[in-house]
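Removed: one protein chain of the complex. Kept in place: all other protein chains.
Note that the chains take the letters A and B in the order they are written out, and that residue 1 is the start of every chain.
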Amino acid sequence: MSDFPYAGYAGKYLRVNLTTGNIETLALPVEWAENFLGGNGIGTKILWDEVPAHVDALDPANKLIVATGPLCGGLMPNTSRLEFVAKSPLTGIYGDANAGGHFGPQLKFAGYDLIVFEGKARAPVYLFIRDARVELRDAAHLWGKGGYETERLIQNENHDPEIKTAVIGQAGENQVRFASIMVSWSRHAARSGIGAVMGAKNLKAIAVRGTRDLRLADPVAHRDLAFRLHNEIRTNEFFAGVHRFGTAGLVSLMHPMGRFPTKNFQYGSFDGFEKISGETLRAEHLVRDLGCFDCPVNCDKSYTVTSGEFAGVTTSSVEYESLNSLGAAVLNRCLPAVLKANELCDDWGLDSISAGRAISFLFELREKGILAREECDGLDLAWGNYRTLLELLRRMTWREGNLGNWLAEGAARAAKLIGRGAERYAMHVKGQSIPAQDGRAQQSMGLAHVTSSRGADHLKAFPVIDETGYASEAVRRYGAEYLPELVDPLATRYKAMLVKDGEDFGAVVDSCGNCKSGGTFVMAEVYWEEQATAIRTMTGMALDAAQLRVIGERIYNLQRCYNALHGIARADDVLPWRFTQIPSPSGNAQGSVCRLDVMLPEYYALRGWDAELGLPTRETLARLDLAGTWDRIRTARASGAAQETHAQLGWAEPYTGPAVDAL
Amino acid sequence: MSEIVVRVRYFNVLADYAGAKHAAVRVPAGTSVRGLLQHLIAINPERFRRALATGDALNAYLRVFHNERLVARDAFDTPLADDDEVMLFPAIAGG
Partner (left out) sequence: MIIRVYPDKCTGCVACEVFCPLEQERVVNPALARIQVLKNEARNFFLPIVCPPCDDKACVAACPEPGAIVVVPETGAVKIVEALCTGCSKCIRACAIGAIRLLRQDGRGKFGKAVAIKCDQCGGTPWCVRVCAPGALEYVAETPAVNGQVVFERLRGDLQSAENIFAERGGMARQRNVR
């Protein structure tokens, strides 16, 4: 039994030194839990404390934190989420990735809140955990295998199909900079290239089986709350659509919004959207619905292709993002080919967003004549050529040829390697490719991409209530006084508030282990008050909504501070030219540009950040009990170390100069 | 009184409820977006009605695009013209 003062936590964590093979089971520091909750928060804290800015992301000195949170494994709706935190090989700054599925809870039931991996194994290994038994095992026979095969072999050799795994595919082994980690079953911690960190450490997989009890501080009160929220989600107005089609259902909606990035963000609508829509996907390819741990929504589905060129493909987690990046982004109208590409990304361990974005970037370089035919390694880089798409996925995974090596670096780094104006077509923020939103069509998303601590991303702030204007949820969350602007996707008013609040609440959700799609942002039944009550009844920690808000702010500010050590500042909070200078050509967004110039100063002010620097002030950090961090940032900037690190981040700055080609 | 034909497109669960993805709907000239929705409620099965309205009131989360422009809540009285396209979405969100 653990001496940890709070229920709901396992109270222990593992430190695994891959260089020495030493494994320590340590008491979870109480102040970590009290100040940073778990998951995303504790991961950030460890990164801040233990991985200096000068360390390269692929160096053994980088650390990988695999962390659950206090609600993970519990009764609240969808407590599946697991957080991976490390310095990102893609962006060179703070990096994280999050996945659902069933691994996180299993780690908790094994008796560990988190694992910190340090160093680098001499030869490939995997970590095996069965309750108190924790050992590093040889993974020579798994190296070179895809994610699905790796999981099957691990379960088979341990005679237990209930073992849950977190594995890298070949992309992680080959240190593709946007390699993902596959988590049982087929959920993917994909962004920021954390899979490459595992690869660089020679860590092929983590396998866990847990059968220990998790105590609750107030079982009856917690169950009452959790069961009420399960039911509220099941009767929420968003439930039917989200359950039936998952995020894939958004394809159709985003087309008329003008928010469906097409042809490397040249357009915001895709005339072939119905070919790759959630409706078509369900009608033609559905096998069955799948659920993450304790989730009433069951938004995941498995799909299959039964005839034609891609007959035999079986794949799941075919999300809105993948339908965009492997479909519309490259003008691919062939849904079976999208499913094939999705299957390959999952098995080989590629972030389907960054992979598709890198390919659409390359296609545009060819279109604009920056790449000559003889540079294309014999491939036809024509929009819509899905055979080229599939072949490029293979070449990037194995870093084959010119194109494979460029692509494996991600669009933003490839732009720097290629030069010749290629940076104009790398659609990224801080090295991370922009996902399937467009700040011109939804102003809040443009701001969210820019202020995300892990580079361009929608999930940090996840401003879904102005996606198309859901007044009912906006009123529930913020009150009627912010309407109509708050829910108008083209309005800029109140969007800084929406983004800041989303980032803070999202940091808390990602630190606790529940899901942004399962009741906290989509089907927004769980907000500060409910989350605080859930933590209180589960753990016994005296915590109210106001204190929880401070924790959310603390976590998000510390991520910004970590980035500040790498020289990140206001100058990096930019969108590429297309979003701010070229009016959206289509749909509801027609004529609109993203008004960062309006929203960003407002955002800094709300955050208590210096308007010139775009960094937290000393007072703000003191208010968040992060006083010491300010001195470290000041020293790093004054000595020039921060700027020096920034110069080595490796990606081309987003192009913000004069418009180069109006459409 | 003359009539117009509006091209209606149902998405997500609304297509399931209506049993069709498209419909060419004939309504009197001058019909507003609201009028069209009331007409659609009348001609479709009960569960379609439940997705669109509570009692006589249209649900706040219903998303309507008129010629690919999102119709604001205070613009439901906008009149439709012949051959206009109306896209109808239930509440969905998430990415």
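The definition used in the following text is that contacts are C-beta pairs under 8 Å (C-beta built on N, C-alpha and C of every residue); 3 or more make two chains touch, one makes a residue touch a chain.
Since the structure is predicted, the reported quantities are computational estimates derived from the model, not experimental observations.
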Among the displayed chains, the hidden one touches A
Sole touch to the unshown chain from A:186, A:325, A:433 or A:629: residue A:186
Among the options A:62, A:155, A:360 or A:514, the absent chain makes contact with A:155
Considering the complete complex, of A:211, A:306 or A:643, the missing chain is touched by A:211
Answer key for A:56, A:289, A:400 or A:644 versus the chain not shown reads A:289
The missing chain sits against chain A at residues 73-75, 102, 105, 109, 131, 148, 152, 155-162, 184-186, 210-216, 219, 223, 227, 230, 234, 243, 287-298, 300, 302, 316
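What we mean here is this: only the chains that are shown with their structure count from here on.
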Chain centres from averaged Cα atoms put chain A and chain B apart, in whole Å, by 35
Listed in rising order, the residues of chain A that touch chain B in the complex are 237-238, 240-242, 244-245, 247, 249-250, 252-253, 256-258, 269, 278-279, 299, 319-321, 435-437, 458, 464-465, 467-473, 484, 488-489, 517, 521-522, 586-588
Chain B contacts chain A in the complex at 11-13, 15-16, 21, 51, 59-61, 63, 65, 68-70, 72-74, 87, 89-95
